[in-house]
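As you look at this complex, bear in mind that one protein chain is not there, while each of the others sits in place.
Let's look at subunit A:
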Amino acid sequence: MSSYRYGRPALKNSVDVQLQTAFSDGNWNTVIRLATKRAATLKDPYYEAIKMAAEAQLENTAEKCAVFGAIEELVKDKKSPDIDTIELYEWACRDFFDAEVEYADSLGPLRARWAKANPSSPLALQCLRSCLEKWDLVSAQQIATSLDKAYANTSDRRYMFWNITLTFLLSISPQCTDASRKVYSLLAVRQLERAADLTENSAKLEVTDRGLLAEEEVCLYYRVLRSHGTKEEFISRLKSPKLGAINQLKQNRKVLFWEALEALETWGEWDLINNLCREALSLGLEGEKPSFFVCDLQIWKKFALAASKVEDSESALNEVQAVLKKYIDIKDQASAMYKKNISLALLETTFRLPTGSAGDETGGLSPRVAQIGRFLDQYFERLSAFEDVKSYVAELSFDEVKSLLDEVIPKVVDEGGDKAKKIVLRTLEYRLRYLLSTCPQTLSPQLPVEGGQPQEQPSQCRICTKAASIPCLTCLKKLVVEAAATYNQITGDKELLEAIPRLDKDPRLDLALVLGMSLLKLSGLTPGTSDTNYSLWESVDLGVFLQAVLVLDAQLQKTPEDIQLRLLLVQLYLLLGCASYAYQLWTPLEVKRTIQDALSPLFFDRISDISPGLFQGPRPLMEPLRSYYKHNLGERSPVRIWDAFSAGSYTSIFDMTNYDHDLRRSSTLMMTLVEERRAIRCYGGKIDSEIDQHPLTGNINGGTVLVNKTDYGSFANLESAHGPPVQEYLRLGPGLSNERSHLAYLSEQFLDLLLYKPPKEHKLAKQQVEAARHDREYTLETLERLSNSLADILHQPDTPSRLTRSETSYYTVLSHLAAGLLVALSTPRSDPIPKSLSHLTASIKTTFTTLRSSLAPISTTEETPTTNPPAIPTLTSMPALSYLRLSSLAIRSAATFLTASHDRELARNRTGRSGVHRDALAEMRGLDANVAVKGLAEVKGTVLRLKEALGEGGWLDRVLDLVFGGEEEEEMKEEGGGGGGEVRRAVEEVVGGRGGAEEWAGKVVESWREGVMGWGMVRME
């Protein structure tokens, strides 16, 4: 994967034209011939180097390797090497770094040695760059030290700071030995301390002085100090007159201020935060013209929070209010953004005041409610109004909630101006009501027995007074009916429709989101944790669920550009098992290039379990993701790191290094590799390499923490912080995690071992024995490692909450299989087989029962002649089917692996003494025949029955009946009956009735058919 960035090197000018031409033409045989001649005639070792560099370009392995030996010789030789020879060798080895050639042991030290001897040469800089691009920090630090000495007290200050930066980077890198770590840490801190002292103690600093001048230099100092210095040193410098945060802020340098607040918060230094924020905010009030430079909401929040935490919080909060008051007085001079920040700061401060301290406002409203009212008065029309007040509303007591809903909002509505604005406000009210349905203060405990009747629900909704839990279903039903009425009011009012383009957002979008989310909750949808039943049918009222999907889909047809709605629907269709339709909705989002790592899990996580057929499309489904990682992680160094060194952007160097570190350990990266490999195996394709040999897993081992950076920021989250965020409801199971990613990685390693087919080699008997011994040792070591690692992760207390039930079962099966194979292969035939093997196989059987129970049975229409389509429970639980298949295949592979090991031993040693234990073979074969074969038959049969079921006619009507109710329910409706009738009618009106939903139902059914068709082609062997 590595490539030499600078192309073919130029040969020395002294080299004759004939050889130069052959070299630049890539005519390697001629180069070798000519270079050999010149070497013999001129006795110049450079020609030997040219010869070896040319030989490395040939196919022959022995010739290729000569250059490695030459480099080794140069490293051993303590003399300074020739730089042209180093350039040649580095180019010649360009494809061998990370494999045959370890840069840090070979070319890096050679470059460092050369740079030390020639620090003033411009090529020394090239040496530094080369070492950095190969991320050889040891050599790079040595070169930087040489350069710093050579250029000390010159106007180019970078040499000094490169030296310090690299010394620091090395001190925190695994490349540093433990013995040297402390030395390098001290060295970095002391150099910077000296520089900081020089700055503080000099009246004026010249560029040639070794003090701290630029913002990046100052920030470098604080970063190193925070990491390697003491808290006291950090805080003391933070208050200093020149390098302190406030003085830096006066020079428009805000980075240090942010970083200081972050550090102080980590240490709980609230007094200091309070002081720093006050001083910073007071700065803006100085001078003739006020500045709003530090009027960030975060700074106001930290100021208020710190004030609430210091000893004399009352006077501290008064001080916050006093500063805020001054800003309110000059608010008119601020831009709209800062005006809004100041209004939010007021809200924040009010909420940080002790309850009741400010007394009641006029009209009996609490100060908190009154402040929310004032904020809404100004900002209710803004798209972000709900997000702005959401967390504050969720903090209100029930009485405050009541006054907000019953007094404040109606008052704002009354004063809200035209019709369209009133609608916007009403929509906001619905969103707040949904939010409150997720807040515990809307419930009060009720007696278990009331009026002689035992109560099912332990609580009573304080809004509707009905028995309820969170959310109150009665309130949600009322919300659906009212929101739908408002929706229809808009649709039927020409004046309102004409006003929509003038609004920040079409209010029907927010109404559809309220309707959709309320219906999802009414359907019984719960967060997708390991406790969730896999079939939606078991835990969710599919009809109501489909109503939610229909309302949202109908809205998307009207406003296809809305991202929140599209993302929500992608998740819902994946839940429904309609992956191909979800993909149609996903594609226009154009998740490409840099944002893939954070956003791809929203579609691709578990995709091979839901719909492997998607991988059979004309373009490789996950190619853009794979290319992204390959392109950006191809080199060992972080992308563009030299640019940051070159520009003297020292904090950028650290942040880019951290980002690169996380990207190489991304859970999305692991998801990409695993999903693709599973899909390839589904269709019998060839997997290029073993997963632990894959270039992208080079940085991952058992102890690596795999990082999940999934971005849910664009989800419409109407939930309060009292409960799980919206994405928890929408996923098929828990999100990406370190635990799940590691289990997936280990599972693929296990399959790599089982499915490995050794090449046929003709070796002598003695060699065969030796090779067999090696193979056996490797196999046993690998099985032991995998078995231990799988078991360790599965037994971690947090793991069950990171997996679905099927995933837990699958990885448990693999863990037991690895342990079982280890027992089987390590027990001599003459010994009795340990009982642990039968325990393991028994556990596998039990786990299999769990796996099979996750599958929803498909009954035929003859068996259940109802309107509900019998296949839907299975269609919505394809991951369970997938894990039954994967587990069955793993058992089959394990049995085959054991038999093959036995056969190989028999072929080698015909006495049979070294073969696999007879009982172990029998146990594994039994597992294969009794569990795996049956499991696969069940999967095959399920797919077949699904195909048949979906081939039957009448599916459109069945789906529409589920949503709108069948004939029987229609009759009941006419007679005024039907429990969910009101909600259903509301949905019907919003989507334009049954007729308006036909096209949608067709898409849903078609997507199920496509999914099952893909499953039909999946290999079951």
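Criterion: a residue touches a chain if its C-beta (ideal position, glycine included) is under 8 Å from a C-beta of that chain, and two chains touch if they have at least 3 such contacts; residues count from 1.
Basically, contacts and distances are computed from a predicted model.
According to UniProt, the chain absent from the figure is "Acyl-CoA N-acyltransferase", selected among "RNA polymerase II C-terminal domain phosphatase-like", "Acyl-CoA N-acyltransferase", "Small ribosomal subunit protein bS16m" or "MICOS complex subunit MIC10". Of the listed residues A:304, A:625 or A:656, the one in contact with the hidden chain in the full complex is A:656. The omitted chain makes contact with just one of the residues A:199, A:341 or A:741: A:341. Only one of the listed residues, A:37, A:640 or A:773, touches the absent chain: A:640. Contact between subunit A and the absent chain runs through residues 215-216, 252, 254-255, 258, 296-299, 335-337, 340-341, 344, 382-384, 387-388, 391, 504, 561, 563, 567, 589-595, 597-599, 628, 631-632, 638-641, 643-644, 646-647, 649, 651-652, 655-656, 658-659, 709, 711, 713-714.
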